[in-house]
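With one protein chain removed, the remaining protein chains of the complex are shown where they sit.
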Amino acid sequence: MLSAAEWAIIGLSLKVSLVAVAATLPIAFALAWLLARGRFPGRMLVDALVHLPLVLPPVVIGWLLLIAFGRTGPVGGWLQDWFGVSVIFRWTGAAIAAAVMALPLMVRAIRLSIETVDRRLEGAARTLGAGPWRVFFSISLPLSLPGILAAVILGLARSIGEFGATITFVSNIPGETRTLPLAIYSALQVPGSDGEVTRLAVIAIVLSLAALLASEMLARRFRHDDRTGHVL
Amino acid sequence: MMASLKRALWPILAAALALAPAFALIACGNDAQPGPTIVLAASSLQESLEAAADFYAAEGHARPVLSFAASSALARQIDGGAPADLFLSADEDWMDHVAQRGLIAADTRANLLGNTLVLAAPSGSALRWTPGGDLAAALGTGRLAMADPDSVPAGKYGRAALEHLGQWTAVAPHVVRGENVRAALAFVERGEAAAGLVYATDAAASARVRVVATLPDGSHPPIVYPVAVLAASRRADARRFARFLLSPAGQAIFRRYGFTAPQ
Partner (left out) sequence: MSFDVDVARRLGAQNIAVRFATGPGLTALFGPSGAGKSSVLNMIAGLLRPDRGHIAVDGETLFADGVDLPPERRRAGYVFQDARLFPHRRVAQNLRYGERLADETQRWIGFERTVDFLGIAHLLDRWPRSLSGGEAQRVAIGRALLSGPRFLLMDEPLASLDSPRRAEIMTVIGRIRDELRLPILYVSHDRAEVERLADHMVEINQAIEDASHQ
């Protein structure tokens, strides 16, 4: 049904997206916490910077990543000198592009969840003998879980569909950076490829539907638990 | 009867408001004006064709609109019914492709230009290679940029040349594919690729690359740029512009940029 090449494309897309979301999750959580609870000068600036990838054209993000991670760039040069590693033309670069584009969505979802955590519950836990870190892990984090799960699903969906920043930053290398959207784009560049395009597009639709269904099922589960009285 | 008409008014109004943007869009799309000639041209022709269009405009004609992309992508657009007038391909294969589908005015097809293939490297690089040498060794861990060898003419010529020289198998894992030859050139300019296979004219157009070696003419099929007026074209100016490009005045402009006469 699907050719080996097509499976390889799906595999690459999933690899890039899973790595991107896994790497971004702690960063997104930290930023969400900072923005939800922190009171410090420059908070609005941090908020704006986090949301930049949502509003800037993806090509611009890709270009900025190129400047930063290119051979002569600040991060790229450092990576090259200290680790002998480059992310240009590599799947790791594609993951970085996907991560940057997914970050604002994940931060928003987690932040919403953190803001609904009743801080008085945290106070109650403190009076029962829990220090700040224990309160975080036993109260705040579990109660933010719905937002974290939403962030993961949103992040995955966004990453799988990421195109503009990826193709600008790490180009279109089969097996390395040619994720599903890029594969569809490549097929469109060549005459006579309609069959190929159709198959790849169907795969993309199936993946997106799966993400939506998962998100809906999770939302339902939390709603149901709300009625019987517990979260999770 | 009046009452029910009045009742129907609001839903009708709502429907009209909802559909209004769609109608506006459709109305905009209806462009029956003649307008300037639209040319679909291979990316390697960027500077030279712009100069030719300027010259043509200076003579008092409407300046043609130029759209550059890989010849394969252009062929697809023509397949899909793109409303263009002229097609300038970087190889005969893609012109044959659209010709076979009856999409060109066959009597207007002519060979316009020739070109040479070179190995280019970033200006400051120390890379050395001659066509008889081991390219993979010269590249070391570096990448070789080229247009997609599966479909884009520059890539196809490049692979043919390397296969002829017995270098392709060793070099293939190093290859980074660009969407078109200019994308490959950009990789070399930025230093992301250690070297790239581009046309001599591309290397000449860039100040940030230097030519390492020229690939011998015999190592690949002759590089020929055919031009043709598209069958669906209704603009008389299209044929006039094509004739201009083929004329001595037009050819002189291309020579300045390094193009040769077609073989």
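By letter and in written order, the chains are A and B; residue numbering begins at 1 in each of them.
Here is the rule we use: a contact is a pair of C-beta atoms (placed from the backbone, for glycine too) under 8 Å apart; a residue touches a chain by one contact, two chains touch by 3 or more.
All figures in this text were calculated on a predicted structure; none of them were measured in a lab.
Student: Using the touch definition up top, pick the residue from A:Gly38, A:Pro74 or A:Gly123 that touches the left-out chain.
Tutor: A:Gly123
Student: Tell me which of A:Leu143, A:Ile160, A:Ala183 or A:Ala211 is the one touching the absent chain.
Tutor: The single option touching the absent chain is A:Leu143.
Student: Contacts of subunit A with the missing chain: which residues?
Tutor: Touch with the absent chain occurs at residues 118, 120-121, 123-131, 134, 138-139, 142-143, 226, 228-232.
One rule holds in what follows: only the chains that are shown with their structure count from here on.
Student: Subunit A to subunit B: how many Å between their CA centres?
Tutor: So the centre of subunit A lies 36 Å away from the centre of subunit B.
Student: Going by the contact rule at the top, pick out the subunit B residues touching subunit A in the complex.
Tutor: Counting only subunit B, the residues touching subunit A are 70, 72-73, 75-76, 79, 97, 143, 148, 150-151, 176-179, 183, 187, 190-192.
Student: Give every residue of subunit A touching subunit B within the complex, in rising order.
Tutor: Going through subunit A, the ones touching subunit B are 66, 70-72, 88-89, 171-174, 186, 188-193.
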